[in-house]
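As you look at this complex, bear in mind that one protein chain is not there, while each of the others sits in place.
After this line comes chain A, so read on.
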Amino acid sequence: MGRKKQKQKVAQPPELPPDVPEDEVEVSDEDLEFVNKNQDYAGLVSRLDTQSITRHVNRVADAKQNDRSGDVKEDALESRYEKQLRKKSLATENVQHEVDAVDALPVKTLDGEVYYRSGNFLKICFLIGVIKSLTLKIFLMIFFCLVSKGPNQSKNGHIEDEIVGENEDVGRDNGVVKLTKAEKRVKQKKLRKEAKKQGKEVPEVEEVQQSSQAEVLAEVEEDLTVEEANAKKKYRLAEIGTSMLTDPEGNIKSLKEMLQICKDGDHDILILGLKSLLAVFKDIIPGNRIRLPTEKELAMVVSKDVKKTRFYESTLLTVYKAYLQKLMSLEKVFSFKRVAIRCICTLLEANPCFNFRDSLLKAVIKDISSPDDVTRKLCCNTIKSLFANEGKHGGEVTVEAVKLIAGLVKDHDCHLHPDSVEVFLSLSFDEDLRKPEAAKQDTKKIKKKFYKTGRRNMEIASEKKKNKQETLSKTREEVKADYMAASFAQDFDEKRRIQSDTLSSVFETYFRILKHTLQSGSEANESVTGPFGEHPLLAPCLNGIGKFSHLIDMDYMADLMKYLRKLAGGSTDDKTPSDSFSSHLTVTERLRCCIVAFKVMRNNLDALNVDLQDFFIQLYNLILEYRSGRDQGEILAEALKIMLCDDRQHDMQRAAAFIKRLASFSLCFGAAESMAALVTLKHLLQKNVKCRDLLENDSGGGSLSGSIAKYQPYASDPNLSGAFATVLWELSILSKHYHPSVATMASGISNLANANNQVFLANVSPQQAFIDMSLDKEKFTVKTAQKQSNSKRKRGSRPPLPLAAAGGADEVAVVDENVVRTKLSEHFSLVNEMEENEKLRRELDRTKLELQLHRQYKKQKKLKKQRTM
């Protein structure tokens, strides 16, 4: 507050200027008329902010009065403005002493302090006013234009010129507004240069205030409005940032200043500060951990360079720490959360080896399942890139992250967003590490030997020059080489250890999820559904198991398969609990379980060909439960492909049962599903020659049908359905399918029996067929006009396709719609024309008739006349 007093001392109250009598300005009748006439345009004049305008106008008038009294030329006003501009930009000190007579009125600042307007202050106020209210300025200009008409006719000829001058001024200010950024930067730079000349940095100036210059500077700074200050801070940030990047070692001190700016700035400045600090840190942080010197080391005498480096490192570290603390505290504030998270993520991603990475990692993992999409995506992407770029940090961060995620899953009882476990999919494991490294050990030994012998030779050669120092250095080298070799070996072991740790954590998580799903299932339906659905983690967990199945230990395999079997809904021993349980998972999830089981089996299928009968039974039943809107057709197609097409052999009975079921299935669903089913069916028929008996006309498979004499469509076990006792009558219906390609496919299949036994294996997989057809369907159904609304509804409830495909399909649909629209409009316009034509023709006929009648009438009249004559 002392400063303010000081300032008031400096800014002496100026003498009051002579008032302008208000009645000097006369409004002519013409003007009134004009305004009344053009109410629309001039209406705004009445709505103007009269106060501000009168202030400006008064000022102008005052200035004019002043000038006139001083016998100065008219341009003086302009030149004075220019001078003031220059002065302000240079921030010279004597501005303050030059008090305008104009500013007689005191002004209230935001603080509530009452000042006399000094020239400088006024100018700044004016500038900001202009910047802030462009619209107001436009109003002013219009007002001035209107006014300039008036005084022209009144005797006061001077006013016009002045107003023109004012207009010019406004125009110049306009220019300033347009240039703001560039100009302001220049200004800031000048300001800073000035400050540097004085040998003080801006914030420090406030504290020192010894010279009068400094005082004035401080005053100027005080006078700057908030925005001005903010802008200044922005440029300061930019400047420090650039200087940091050009010479980090030299300018390390200014990091603190940046942090300071972050601390006291408002919302925008804070965000900017955080971001610029982030950019700086991202660039200057080294790729290794910084260890602060111990006290003992500090006590030692060191060279200048070392001191410098130490200082650099310690400053970097302290500022980094403070920055992180700031980020962590801001992360809890809602409005800053995203920025803080973004900063944390970028830092972690850029420098996974630097100090404090643990806290960074913790912060990132904490938000990995945040309900906010942006935050979650950021965190997930960071973790993914950490996993992907393992070379950067040697895998240590991976282990930590995986362990943290495992802990998170444990703590939240598996109720997290799916993304949080999906990140595991981007993990990569080095296969070679699992192999025994005996061979490598040998090469290392050889190398070591080689080194030693080579050195010995050299020793012999340089025997003469040998002295104590040399032996010392040599032993040191030897030790070093040994250490290197040892450390390398350790590195290898370390890698193995890291990898196995990661794997065990990952699988621990996966198994925890599976177990949790299973338990919540067996505990009946009371389990609370979280914000992410009932079993949010199951899908990514299954995907992960599918991907890493080749890394699972054989010992876990049995348990895993058991869990999967239970999840898929079929347990061999106890039927009743499994039935109640299977209702828990959706069909899609259960299909996924089957798929994963097959993937796991196939990846470990080196020695033994295991037949997953239970999963086939599940699939057989799931096909019936499938609903095209509710469940994902993609998954079904994948299951068909993996389980039925890719498997090498099948039981005949089972194959026949599946063929029959797929045929009935393809009758009741859309074109895409039936196509996928038909492709599978064809594949099965081609592989199992005996199953082609189903295509024959007479039912009853004879000896093949086994003990079951009659087809049982509701049997839950494919082996007991007795499918051989029936025929594939569905195909003949399907050959009349509304979709041409399904129809052709069906008729192709029914002709398979006549073809020779040569096997043409279909190249198309059910998945591919499904995708193709679901694209096709969009086109197809849209084209048939009467089904348009129907197809739209279908599209809405359709399972999500791969993005590109869906996008493409939509485009096609849109195009088609357009085509349809244009065609319809053409059609209707044609119909309209025809109707109009008809109407015209009818009118024409009528008039013709009238004319005829008229003529007849005339004729008769003539005849009558003649008769009368």
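Quick notes
In the analysis below, contacts are C-beta pairs under 8 Å (C-beta built on N, C-alpha and C of every residue); 3 or more make two chains touch, one makes a residue touch a chain; residues count from 1.
As a working rule, contacts and distances are computed from a predicted model.
Comparing "Protein YIPF", "DDB1- and CUL4-associated factor 13", "IBH1-like N-terminal domain-containing protein" or "60S ribosome subunit biogenesis protein NIP7 homolog" against the UniProt entry of the hidden chain yields the protein name "60S ribosome subunit biogenesis protein NIP7 homolog".
The residue touching the chain not shown here, chosen from A:L292, A:V333, A:V374 or A:V610, is A:V610.
Summary of contacts with the chain left out: across A:L425, A:M557, A:L695 or A:A743, the touching residue is A:M557.
One of A:K232, A:R376 or A:R565 touches the chain omitted from the figure, and that residue is A:R565. Of the candidate positions A:I365, A:M652, A:L684 or A:A769, contact with the hidden chain is made by A:M652.
Within chain A, the residues in touch with the undisplayed chain are 554, 557-558, 561, 565, 572, 575, 601, 604, 607-615, 649, 651-653, 706-709, 717, 719-720.
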